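With one protein chain held back, the other chains of the complex are shown just where they sit.
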Amino acid sequence: MEGEMPKVLLVDDEERFRVTTARLLGVRGFQVGTAGSGVEALEELERNPYDVVVLDVKMPGVSGIEALAEIKRRQPQVEVLILTGHASVDAAVEIMRLGGCEYLLKPCSMDELVEKIERALERKAMKEGSEEKP
Amino acid sequence: MDLVRILVVDDEEDFLETLVNRLNRRGMSAQGALSGREALKMMEEKEFDVVVLDVRMPGMDGLEVLREVKNRWPFVEVILLTGHGSVESGIEGMRLGAFDYVMKPADLEVLIEKIQQARERKILRES
Partner (left out) sequence: MLKSTIELARYGIPWLGPAMAFLGGLALLAEGKGQWPAIAVIFGSVLSAGGIYSLLRSLRKGEKERALLDVRMLQSHKLASLGELTAGIAHEINNPLAIIGREAEWLEHLLSTMPPAEGVPRKELLESVREVGVQVNRCREITQNLLSFARKMEPIFQKVDVNRLVEDMVKLVETETQGKGIEIVRDYQQPMEPIMTDPPGLRQVMLNLLNNARQAIEGRGQITIRTRALEDGRVQIAVEDTGCGIPREHLPRIFDPFFTTKAHGKGTGLGLSICHGIVDRLGGRIWVRSEPGLGSTFVVELPATPKRAS
């Protein structure tokens, strides 16, 4: 496994944010895929394996949260990191209920984002380690 | 009922140690952090019910920590502790979602009662 670049799927409907963030994540040593919507994200996850999904959840709207629930259902091994411009308690509560993902408020610096992604990778590795034991 | 999981955050080491010990002796599960950053790190690793937070700390001050805690863990209840009562920071703290604003030195019994009320609130909210 070592030496392989961790795979991150970036889901955001703001194209420019997606493109530039993907470039910067690339510079930091991640292999990055992007998707412009929840549906696109689910399709991309079917096609290619990912370690971490960075998902923008809009206003307490359903689409992002629904996508999150669906990702968790289909691919429980993938770590999801929520990125949002909206600090709504209701949304946060809903997100916690759906599987205790990490939560990051927009705007955030690349340092903050990378730190969260790395922690998500650690969590994933830990989970896999404990599952492999008989 | 599970033990109340408390995180006490204060930059005064003696005060912190004493309070953590006393809370643990009273059948609670308390841990201490010497700074806001340390506290946030601990919260990422472990779940807490109630955070007892000193308002005045060097580095990240109490209100900043409170804001971060409420943004990231909206269920966690925060009790602010303050050396000298400041009405302005009290108003600001309550506005940011603190459960209570308590002046130091807080009587242990009073503090425990407030912690229990805060924990009850967390349970009510989660249910």
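All chains are identified by letter, namely A and B, in their written order; residue positions are counted from 1 within each chain.
By definition in this document, a contact is a pair of C-beta atoms (placed from the backbone, for glycine too) under 8 Å apart; a residue touches a chain by one contact, two chains touch by 3 or more.
Being a predicted model, the structure only gives us computed values, none of them experimental.
The chain not displayed here makes contact, within the full complex, with A, B.
For chain B, the residues touching the chain absent from view are 67, 70-71, 84-88, 90-92, 94-103, 117, 120-121, 124-125. For chain A, the residues in touch with the chain missing from this view are 14, 16-17, 20-21, 23-24, 27, 59, 85-89, 105-110.
Assume only the chains that are shown with their structure count from here on.
The residues of chain A lying in touch with chain B in their complex are 87, 89, 92-93, 96, 102-103, 105, 119. The touching residues of chain B, when paired with chain A in their complex, are 44, 71-72, 74-75.
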